[in-house]
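Below you'll find the structure I mean.
In this view, the complex is presented without one of its protein chains, the others remaining in place.
Presenting chain A:
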Amino acid sequence: MTLLQIDTLSLDIRGTPILRDVSLSVDAGQIVGVIGESGSGKSMTAFSVMQLLPQGSVCSGRISLSGHEILALSEDHLCRLRGNDVSMVFQEPMTALNPLKTIGEQVAETILIHERTTAEDARKRAAEALRRVELPQDRFPLSRYPHELSGGQRQRVVIAMAIALRPKLLIADEPTTALDVTTQAEILTLLKRLVQEDGMGLLMISHDLAVVADMADHIVIMRRGEVVEQGPTQTLLRGMQHPYSLALLAASDHVPDREGTPQDTPLLRVRDVVRDYPTPRKGLWGKPGTFRAVDGVSFDIRRGENLGLVGESGCGKSTLTRAILGLEEVQAGTIALDGEPVFTGHRPNRAVRRRMQVVFQDPYGSFNPRHKVARLVCEPFHLLDDPPTGAARDRATAGALESVGLSAGDADKYIHEFSGGQRQRIAIARALIIRPDLIILDEAVSALDVSVRAQVLDLLADLSDRFGLTYLFISHDLSVVRSITDRVLVMQAGRIVEQGETERVFADPQHGYTQQLIAAAPQLPDDVRKLAHEH
């Protein structure tokens, strides 16, 4: 039975075309995955169904939801449908809940807004909805506030709000993108179970082909506001026709070519590093406690090697990065680059600092928007005792920009003139300009679309071959780490629980935690991966 039918939907926002002739349908009990990169219009398709579009939006075409013509309904009528017949789960669980209201109030609100019932009844049914998303009352009472829950638990609360009235259709917009792999797997299982139990339709939006391939019965691939291809999951994955679909498939499992082989000499040597943070004092006169973020970590990176560091949020990856960069002093242990310690006494060692650079995750937040690219790229020069000036400085800037595939003329532009992928190239140029030995890539490709990510990975591989660079590649994305690193460290609760050759660790993980991580990571079926590599 068709639940949601979208026919030739077009959407303009203040005159800018966003969607063009989008058609898709969701049946009761069916999971439909919508795949696309940023700007493909996948989220806007979802918001069109909810009619929660930005001001100045004009829809045309037809959206029919269990007999209601959505585009013809009044706002009042739409309010009655939202939360009742169709609900939505969002990407960012950390901010999707009102911080000032208890989870019980927020779940009960869905019921109270749609039904004339007592607060007591709503409360009981809220408790039931929370139980269904595996937040039982004895451990997660209704009186909890959102800040007392983890990201995964908050996402469960959002799902409980969405399913409290057993809607016919649930829309999930990147529901697990902000979560760790193991949490992601749990949430996906939960969504699948709810679909089966309630016979509800699920429209699931994602940028991750592997996630959707694992979940959906039917896949819709979108690009630039249009549907390029759609079909039943198993058939579509194995018989993609459209060049964009094929490119997307190839990019999502891209392995860059690398030639360089690591030498035997260690470049960075980390020994028994401990990093403690003070925690708030207990009671008025209590002593502040300590939280051990990094707990006796030791490893080497050989010159020319790509070393991966994987682990879930809060495992101490970022703390370790800051310690290696000499941004924070460690409480015990040593970190040395080519035998030189990063900290001499209580001061960072400049001679070592200038041989290391870092590229961060966020291509938007890591640049000062008021500086031109030339100035941004030259920032690391302050680490040199005798930085180049004048023409030499311009040559260095141009060289760095050209080596990352941009042009020397880009130096005069501002950062807002570049796309996310270009910005990340600029971040890499900034790291390259003082010719460091070691570059730390802290989730450097996590925020990028798959096709852009594939290009940046190729660029990184190429640069490491050309300049003999050594990378420490930190990521929560196992497939990326697998594709670009020689060796991998697995970190959990401040400790390295497993390390070894990347292929060996992925093929035959020894530690329970590594096994859990690898099992949780969504992966395309093997025959589809093979297809991807052929293209």
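The rule we apply is simple: a contact is a pair of C-beta atoms (placed from the backbone, for glycine too) under 8 Å apart; a residue touches a chain by one contact, two chains touch by 3 or more; residues count from 1.
Just so it is clear, contacts and distances are computed from a predicted model.
*Asks:* Identify the UniProt protein name of the omitted chain, choosing among "Amino acid/amide ABC transporter membrane protein 2 (HAAT family)", "NADH-quinone oxidoreductase subunit L", "RNA polymerase sigma factor" or "Peptide/nickel transport system permease protein".
*Replies:* "Peptide/nickel transport system permease protein"
*Asks:* Out of A:N98, A:T344 or A:N368, which residue would touch the omitted chain in the full complex?
*Replies:* Within the whole complex, the residue contacting the unshown chain is A:N98.
*Asks:* Looking at A:M88, A:V227 or A:I415, which residue reaches the missing chain?
*Replies:* Answer from the full complex: A:M88 touches the omitted chain.
*Asks:* Considering the whole complex, which of A:E148, A:E402, A:E417 or A:D527 touches the chain not shown?
*Replies:* Checking the options A:E148, A:E402, A:E417 or A:D527, the one contacting the hidden chain is A:E148.
*Asks:* To test your reading of the contact rule: which positions on chain A touch the chain that is missing from view?
*Replies:* Interface with the chain not displayed, on the chain A side: 50, 52, 75-76, 79-84, 87-88, 90, 92, 95-101, 109-110, 113-114, 145, 147-148, 158, 161-162, 284.
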